[in-house]
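Just one protein chain is left out here, and the rest sit where they should.
First chain written, first letter: the chains are A and B, and each begins at residue 1.
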Amino acid sequence: MTQFVLRRVLQGLFSILGASLIIFVITRLSGDPVVLMLPPEAPEALVQQMRERLGLHLPVWQQYLVFLGDALTGDFGTSYRWDMPVRDLIFERLPATIYLASAALAFSLVLSIPFGVISAVRRGSWFDRFAKTVAMLGQAMPNFWVGLLLILVFSIHLEWMPAFGADTPAHVIMPAIALGWYPVAAQTRIVRSAMLDVLESDYIRMGRSVGVPEGVLVWKYAFRNAAVPLVTMMGVYFASMLGGAFVVEVVFAWPGLGRTVVEALFARDFPVVQAGVLFAAIMFVIANLLVDLSYGLIDPRIRHDR
Amino acid sequence: MSRIRLGASAVALSCVILGGVSAPALAEQSGRINVALGAESTTMDPARYSAGVDQYYVGTMFEMLLKPMPDGTIANWLAESWSIDETNPDKPIIDVHIRPGVTFHNGDPLTAADFEFSYQRQSDPNVSRWSHYQSNVERFEIVDDLHFRLHFKQPDSSYVANYLQLWAMPKDYFQEVGDEAFGRHPIGTGPWKFVSRRVKEELLLEAHDDYWNEEHRPEAKELRIRIIPEDLTRVAALQTGEVDWIDAVPPAMLEDIKSLDGIATATMPAGNHLFLDMDTIPEGPLQNVKVRQAIAHGVDMDAIIESVLFGQGQRYAQVAEGATGYNPDLEPYDYDPAKAMQLLAEAGYPQGFDIDCYNLITPREPNIKEMGEAMFAYLGTIGVRCKVVNMEYGAWINLGRRDEQTEQLNGGLISWMWGQGVPGDPAIAWGGHLHSYEPGKGWGSYSHVDDPEFDRMIEDAAKIMEPEARTAALREIGARKHELVLGGLTTYQPLVTMAWNDAKVSYTPWPYPGFWRNFQEIGLKSAD
Partner (left out) sequence: MTAETTRLPDHGIGAQLRSLFGDGFPWISAGILVGVILLAMVGPMVSPWQPGALDLRSAFQPPVWAGGAWSHPLGTDNLGRDIFSRIIAGTRVSVIVAFWAILLSGAIGTIIGMIAGYFGGWADTIIMRLVDMQLSIPPLALALILAAVLDPGLQAVVIVITVTYWSWYARIVRGEVLSLREREYVALARIAGCGPLTIFARHLAPNIVNTLLVLATLQVGQVIIFEASLSFLGLGIQSPDISWGVMLADARGYITNAWWAITMPGVAIMLTCLASNLFGDWLRDVLDPKRKQL
């Protein structure tokens, strides 16, 4: 077990290292940021001087080593655009993104758990079909469009909900719906098929035969077992929320990591892009790692030492 | 034109201003005013100034030697008096007397040493992105505490045009706390002093009790500047009373805002100048002056501004009214498709031609993408058939830059912009896009023109520091540029509208966009 954990952690670190290299090289290829930083009439000598000060005149591999060395000490450089350390910019934004992703995940579970359980119990009923339609719609609509429609209806026409920003708890509702709708279909399917399996099992049948009430049977006994595959996938869903947040944050002006990175990308603010995507990758890897490790904790039948 | 606009808004505002006057100039400062701006400052340190938006924020806390006043004149501000000594015309000297009795927010008096320190920081390329603006200064000489001289290597007209360039920065305080701490807690001489800042969220300021200028000072105790980049939210925040003042009302919502009760607005030209640049370097149709004139006659700018920008744009011919070198004899080209097609035929293109047209997309200017698309669509109707390529800002600026390493325009058209400032001065912009490209010398970095006559005229004008002679020289360049349609067909200046709660706030708009948001004169009307 310990060996398995160690191996997975090492693999995770290796992935992050590789990801950082990919990110670094790609951002370097995206063009010269210095002409965006200096006023247009700045003489060439000044442009060159700026390049050297930022270390952009070095070969890419040297730049990468410098970046890596600094990053290991927690220094991600200074933003090219904002007169402040990248670390501050990113760390200030990270909680907002985690908050949004968590809210979106919560929204998706609030839908998919009852959907999955009730559709399994009442297979073929109108509710089964209704749940399936709602879930499928979520998968067929781009999250940013859902966001725009929500803004159109609830902010502009009905004036019920705040459209942009993150000032109050109400602000998270619409972005969370836009972001959390997509995985509902997959989650419902998992809960539903797990429930179907469990409901067929001997001990549920036995419970039924000894007169345990149906509600207790479904929610207390059956669902608890059926939840295992959902829980093990939770990290994957959380990770995919982080990815999706890149667009949703732009739509709702959510002060998170995604929006910061997209803005920085257009300003060729390399240090911010690198650090932002790297942090997203780190969270991604950690989420996936937790999934793998949780298999063993939640369901001891799955063994790691194969 | 710009004067007319300003006049009109001034009339619309007159009741507000009168209302504000009723409060005595030295009334006790009280209450908090909440304002919302669309863009955030990149820095709080004037020497690290990098974008026009920085002026909005830095200008609340810091001041310069000269300042443009609400009536459009340039006043001596931190300078009590100043003069240019041209005894040696090749090496002029600017002599400045500092206003006595000015103090920084921490109580330190303002002295010549502070300006020397400021000069050192602003000329250091490791600090400033505009260090080349100081490159003609040879030496900073302190005569006494309130008197200094700037010795120039060669004449530099833009130094004067930019309000003598130097910001008042507290040398002692800076050296005590260091660079980073200064950026986190800046101290200047301005009407507002720094309290706290949350990046991209808000800046909290407090009135500077010992502010030197008793005639032009804010009357509120606190000012909270919120950053709300989303247009809809910013407008909604004003409507709900969450904030009392907003900038950059989006063109599409202007009519709605104006129709609201209790909301006052003011509209003014922003500092940016847009034009349709034409690459005349390689062999091609744009080398022919008649083709360029045909393009100038082939776009119905007024119609486009009206429908795409909801009227929030103002045409200009080479130089905007009020700016140095403005020439009232020049009128923008009129829309005349018949004449345009005739000119094309005379130039040898009766069937028109195909051409690459590069269109800038950026959120920095409202609807700029649609403006470009509409202009290029108009050109298609006279036979200049555009293959439109939209470009985001980073790619666009690289394409326009004259540099062997990047792709070039290849004789195409490109929508371009260059701030001449307001009140403007075109000299720096022309040096960049009308003077021919001279690598290493800073001339023509974005120029697609190769015309020795313009080169000579621009280089001469750059050395004339005396304002009237300079105006004449710039007018001459503008007239020639207009006729030859070189260095771009000037199209429009975006207009910016700010809106505020008239019932609650008394506010005097200073006419130039960089300065309105400094809230030099703002106060609360008494509640009862």
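In this section, a contact is a pair of C-beta atoms (placed from the backbone, for glycine too) under 8 Å apart; a residue touches a chain by one contact, two chains touch by 3 or more.
Remember, it's a predicted structure, so these values are computed and weren't measured experimentally.
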- Sole contact to the chain not displayed, among B:Val389, B:Ile464, B:Ala479 or B:Ala503: B:Val389
- Query: What residues on chain A make contact with the chain left out of this view?
  - Reply: 11-12, 14-16, 18-19, 22-23, 26-27, 29-31, 136-137, 139-145, 148-149, 151-152, 156, 189, 193, 239-240, 242-244, 246-247, 250-251, 261-262, 265-266, 273, 277, 280-281, 284-285, 288
- Message: By the contact criterion defined above, which parts of chain B meet the unshown chain? Give residue numbers in ascending order.
- Response: 232, 252-253, 303-304, 307-308, 361, 367, 369-370, 373-374, 377, 388-390, 392, 395
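The working rule: only the chains that are shown with their structure count from here on.
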- Note on the structure: Chain-centre distance (mean CA atoms) for chain A and chain B, in whole Å, is 41
- Can you check the complex and tell me which residues of chain A touch chain B? 30-33, 35-46, 49-50, 53, 81-84, 88-89, 92, 155-156, 162-165, 253, 255, 266-268
- Interface residues, chain B side, partner chain A - complex: 42-45, 48, 50, 125-126, 129-132, 183, 199-201, 228-230, 232-233, 236, 392-395, 397-398, 401, 418, 428-429, 431-432, 439-442, 445-446
